[in-house]
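Shown here: the complex without one of its protein chains, the others still in place.
Should a chain be cited, it is by its letter among A, B and C, assigned in written order, with residues numbered from 1 in that chain.
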Amino acid sequence: MTGKLLDESAKGVYVIAATPFTESGEVDFDSVDSLTDFYIDQGVHGMTVLGVMGEAPKLTDSEQTELMQRYIKRVGGRVPVIVGVSNPGIDNLAALSKASMDAGAAGVMVAGIGGLKTDEQVLGYFDKVMSKLDDATPVCLQDYPPTTTVYFSNAVINRLITDHPRIKMFKHEDCPGHRKLTALRNAPDTEGVRRVSILTGNGGLYVPQELRRGADGIMTGFAFIGSLVKVYELFAEGKADEAEDLFDLYLPLIRHEQQFGFGLALRKESLRRLGALSCPLARAPGPAMDADDTKELEALFDRLRAKLQDAGEPVPDGI
Amino acid sequence: MTGKLLDESAKGVYVIAATPFTESGEVDFDSVDSLTDFYIDQGVHGMTVLGVMGEAPKLTDSEQTELMQRYIKRVGGRVPVIVGVSNPGIDNLAALSKASMDAGAAGVMVAGIGGLKTDEQVLGYFDKVMSKLDDATPVCLQDYPPTTTVYFSNAVINRLITDHPRIKMFKHEDCPGHRKLTALRNAPDTEGVRRVSILTGNGGLYVPQELRRGADGIMTGFAFIGSLVKVYELFAEGKADEAEDLFDLYLPLIRHEQQFGFGLALRKESLRRLGALSCPLARAPGPAMDADDTKELEALFDRLRAKLQDAGEPVPDGI
Amino acid sequence: MTGKLLDESAKGVYVIAATPFTESGEVDFDSVDSLTDFYIDQGVHGMTVLGVMGEAPKLTDSEQTELMQRYIKRVGGRVPVIVGVSNPGIDNLAALSKASMDAGAAGVMVAGIGGLKTDEQVLGYFDKVMSKLDDATPVCLQDYPPTTTVYFSNAVINRLITDHPRIKMFKHEDCPGHRKLTALRNAPDTEGVRRVSILTGNGGLYVPQELRRGADGIMTGFAFIGSLVKVYELFAEGKADEAEDLFDLYLPLIRHEQQFGFGLALRKESLRRLGALSCPLARAPGPAMDADDTKELEALFDRLRAKLQDAGEPVPDGI
Partner (left out) sequence: MTGKLLDESAKGVYVIAATPFTESGEVDFDSVDSLTDFYIDQGVHGMTVLGVMGEAPKLTDSEQTELMQRYIKRVGGRVPVIVGVSNPGIDNLAALSKASMDAGAAGVMVAGIGGLKTDEQVLGYFDKVMSKLDDATPVCLQDYPPTTTVYFSNAVINRLITDHPRIKMFKHEDCPGHRKLTALRNAPDTEGVRRVSILTGNGGLYVPQELRRGADGIMTGFAFIGSLVKVYELFAEGKADEAEDLFDLYLPLIRHEQQFGFGLALRKESLRRLGALSCPLARAPGPAMDADDTKELEALFDRLRAKLQDAGEPVPDGI
């Protein structure tokens, strides 16, 4: 099966898919299907599976492969699917990349690996990675220092884009990162670097500012992803302020989900309430909510509902 | 000069004071006075000077002392002043503590120091610190892992509170930290620990949730500190939802200022526009805004102004 | 197949086995056999496979399982085999533990996982881990902060030993750690904690001091492992100074191999020259030697040879 490959024109909202588990901790493939349909129903323009938020490091190799295949199959070409393939071993990374492209992925996402410090170490690592990937495999380069502890300078990013034509997309998740985003966005003009797609992360916390600075879209796992789709579309239509008004209604929840590590529990519980998956369990050792957390989340839902109604915006089912 | 000493009943909004510099990088004592008056005019219940945000590590010892004295003198007993005294050397810490109490401070704030890893290392460090402080010096224990890289478990915090009666206040700034806050708040009931004042930080990003969980107040440097004073007071009057409505109007800016490191530049520029200080310079190596950053901040001000007007809330002068 | 299980009386030298690869990066099972025979021929009292130095995170799950089985089969009960099972996911950890015990392992080795900061977080993590392991699975608790970034206080270690009877061995690798070692060694007397086996790591850099402080043995991957076996045995015979004399002859090489990360390349090249494996490749992204490194290593070999001859000690074949 072959889908459309990722290219530099990619834009919109690429949701980072959660990995649903059953109560006993098995991958819940039925919920993989319902979650896929939910995301697509919310209007996402693409999906990213096996990301950090997808608990990929807690899956076995065979679970990773099976899960990736199931997602791609269920999507059925409706939107492009990017597969997170980062791994301590480059051979493993390459094997999952190949399996993903064989299964119909649009591309793979690769981050740095712990221990890379200087620019030359980062460049050297990606040279090794790229030498093991098929020329035809599109790559999204992921810049996520809070988890990877790897820092990419703009010089490094532009050099990687230049040296490796396979890089079609840049996932921007350094924070603070607004100025970096502007410089990267302008690099085609100021430095003659090839223009690639730039999607932003950080849980969506700075979406309006990032879109105003020229990002092509958003890649995050916020449970109410449909709201970001609408924010993106309003921006695309030139209605930036209207977009930010809508964004601000959801900002209290975006901020709440952005709690590092713990946010995953909130996100999965929200997705459960939205009918997207059956069980909010995160695999051990993973976060879990207690009674106070639930009450707090429900209070935020109550407020969101009221504010959406006041604003004449649709209220998501389930909250 | 002796002011009222900090005790366990402290509550409200303790603003973390910026340190104003002139264009040439000297401490701007005139602006220290105007900033003090601004904060008090905004209704703060206390002030914390020489915090991390106050660029204390970039001041000389004598600048620290002189600045602390000037703040305390200008405050003139109108609100309690806490002095941040953390230092790589415990002797230096103790000397500044003594000078601060002599000058009329209400207490001192102490964080952990890099390199403390286990519970026993943290306890051992504070035993050493406390042995060098005068018995009559009230202490605010600061829990700020993003900067200190020291992590306090609740067991450690409760043990410190029990072992050291001088600890009157706990600055809660671990993140995610909601569950920790609840457990600490309940510790007097569940574990018989002495009840101390708990103020929360993290730039104010989670104030409504933290107040609902029982925090006694807020200690942060958000430029629009008057808004948090009002949020606090509405909560104190039992109007939690009204308080959170107001908070949500400021949330886009709170989030914006919360950018680690860079937020200081935004904060000082905002304080300048509010008439609180003359020059927004942060000492080298410090962050600075560029033209895009300024435009972005002004756009957020424009939106804030419009939303405040819509809500019938007063618009701060200067934005 | 069932071997003898690890218990608290374990002592001697447990070598951390390298993982041999072919030139093309496949696991080299023939060299697994020759390496096993080499280690046993050197007199080791036990083997640890799938450790960090064994490049376990760069193997697929099925490679890990197959490699573990091959090692255990080749050892054939001659010495106990401990299997490193640390994994970001506890389910994966438990599955490999079960497979290892089924294959005849003597026990499993478990370290902390990134992100554990306070004592209660560490204790909570191991409670979860232990709840997923079979009661009959002996555990070696690994304390290796340079890689895990997790710090165990003695209070935590003693509590884990008390709460989890499965813990039979402690791998001591905190550094500086001499005082910690002494306190742990004395804990059965001073605190009534169950006495477990303590083996020390850190590449063997402090073996004489650690044995004098009461360690039961050594767990490291030093290529000239036979020298440490002899050092251990001399100590056991009460000839501590003679043991340290021998140790000091090898110290320049121990120090050389101890270079973090890069040491693996030196170690595998040394093992190749000793005839223990065919190809010194470390899997990507792994360290590799250049011409200067080779010359430097050979110079150290030349000096070692001369010093051993002067001292009337046997010279290892191949260097």
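A few comments on the model shown:
Here is the rule we go by: contacts are C-beta pairs under 8 Å (C-beta built on N, C-alpha and C of every residue); 3 or more make two chains touch, one makes a residue touch a chain.
Since we're looking at a predicted model, the values are computed, not measured.
Although it is not drawn here, the omitted chain touches the following shown chains in the complete assembly: A, B, C. Contact with the chain not shown here comes from a single listed residue; of C:I40, C:A155, C:A236 or C:L251, that residue is C:L251. When you scan B:D91, B:D135, B:D189 or B:D317 for touch with the missing chain, the hit is B:D91. One chain of the complex is left out; on chain C, the residues touching it are 175-176, 178-179, 182, 205-206, 209, 212-213, 241, 244, 248, 251-252, 255-256, 259-263, 290, 292-293, 296, 299, 303. Interface residues of chain A facing the missing partner chain: 117-121, 145, 151-156.
Summarising the interface, chain B meets the missing chain with residues 25, 55, 57-62, 87-92, 95, 113, 115, 125, 128, 132, 261, 283-285.
Simple rule for what comes next: only the chains that are shown with their structure count from here on.
Here the chain at the heart of the structure, going by C-alpha means, is A. For the pair chain B and chain C, the distance between C-alpha centroids works out to 47 Å. The distance from the centre of chain A to the centre of chain B, with each centre set as the mean of the Cα atoms, comes to 34 Å.
Multi-chain contact residues of chain B (touching two or more other chains): none found.
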